[in-house]
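Note that this complex is displayed minus one protein chain, with the remaining chains in position.
Our next item is subunit A:
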Amino acid sequence: MFNSAKNTAVQPDSGVARCSGSRRTPCTVSTPALRAPGSRTAQAGFVLLPNLTVGRALVYAALLLMAIYYLLPLYVMLTTSFKSLDDIRAGNMLSLPQAWQGGAWVKAWAEACTGVECNGMQGFFWNSIKMTLPAVAISTILGAVNGYVVSMWRFRGSDALFTMLLVGCFIPFQVVLLPMAQVLGMLGIANTTTGLVLVHVVYGTAFTTLFFRNFYITVPDELVKAARIDGAGFWTIFLRILLPISGPIFVVCIIWQFTQIWNDFLFGVVFASGEAQPITVALNNLVNTSTGVKEYNVDMAAAIIAALPTLFVYMVAGRYFVRGLTAGAVKG
C-alpha cells in the first residue's frame, strides 16, 4: 500500500490506500462501515429488492446461514469442552452434552501434558501475559513518539526514512528468523520471555508508528505552529497538545498489538520452545504431540483458554479492534 515514497500509508478510510499528495489528506483511522448504527452509513444501503418480501426473506435467510457457519466452530468448541469422553463418543459434535462437566477445563488449565510437562496451560497463559504486556506497552509508546516525529517534525529525508521503516510491515518474517536466533543466543536471551518481548517490539514498532503517523497527520498544523510560537518545545507540544487527544488511537494501537502478539505462533515456536513458550505454542503441543487417548474435550477447553483474552477484547472493544484490522491488516 505504498503510494509513493513521499506519502506512504495504509489508508483505512473505506479500506483503501488513498492518501494522495498533500499532507493534509486524511489518511485517518476511521472505518465508515463500522460506525455505530444510526450514523449515515447505517441507512445508506441501496435496497436490492425493495418490496419483494420473498426476496428480503431470502436475504435474511442467507445472512442467518452465514452467521450459523461462523458460530458453528465456537459452538462445537464450547459444547465439546463440557462433555466427558464417553459423551463425545456417544453423540456427535453437534449434540449438546448429556451432562455438563467442567473436568476438561480443570485438566486443560492445570494438568494436561504439553510435551514432557503436565501442568496444563496455566504457566503458558502467564508466559503470554508476561510477554504481551511489556511488548505492547513499549511498542505503543515508541510508535506514538515516532509517529509524532514523522508527522509533525518532518525533516529532510524523514519521509524516505518512514518508508524504509514501513518495509518491515511487509517482509515475511521467515527471512529474519535465522539471524534473530543467532543474536538472541549471543545476547543470552534465547528461549526467554525477554527475548520474545524484544522480537515483538522490534517487528511491531513499524505498525505502531504507522498507526500514530496516520492519526497525527489529521491534526491541524496550526495547533502545533501556534504552540511553537508560544515557545513550546518538542516534548511540551507532544505531552500537552497531542497526547490529550490521542486516546482513540492509543486504544486502536494497543488492541491491535495485543491481538497480534498474543496470537503469534511463529516467533514463539522458533525463539521460545521450552519453559518460556507462549500459550499458542503450548496449545499446539498439547493438541499435536500428546500421546495416548486423544482428549478432545481437553483440547477444546485449552483452545478456548488460549482464545479468551483476545475474544474478550473483541467483545468489549470490537469497534476499535476492527479499526486496527483495517489499518494494519497487512501484517496478516
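Basically, contacts are C-beta pairs under 8 Å (C-beta built on N, C-alpha and C of every residue); 3 or more make two chains touch, one makes a residue touch a chain; residues count from 1.
FYI, contacts and distances are computed from a predicted model.
Per its UniProt record, the hidden chain corresponds to "Sugar ABC transporter permease" from the list "Sugar ABC transporter permease", "Sulfite reductase subunit C", "NADH-quinone oxidoreductase subunit M" or "Anti-sigma factor antagonist".
Within the whole complex, the absent chain has one touching residue among A:88, A:104, A:121 or A:217, and that is A:88. The chain not displayed touches subunit A at residues 1-4, 13-18, 20, 31-34, 36-37, 41-50, 56, 59-60, 62-63, 66-67, 69-74, 76-77, 80, 88-89, 92-94, 142, 145-146, 149-150, 153, 155, 158, 161, 164-165, 167-168, 170-182, 202-203, 205-206, 209, 228, 230-235, 259, 262-266, 269-270, 280, 283-284, 287-288, 296, 299-300, 302-304, 306-307, 310-311, 313-314, 318, 321-322, 325-326, 329-330, 332.
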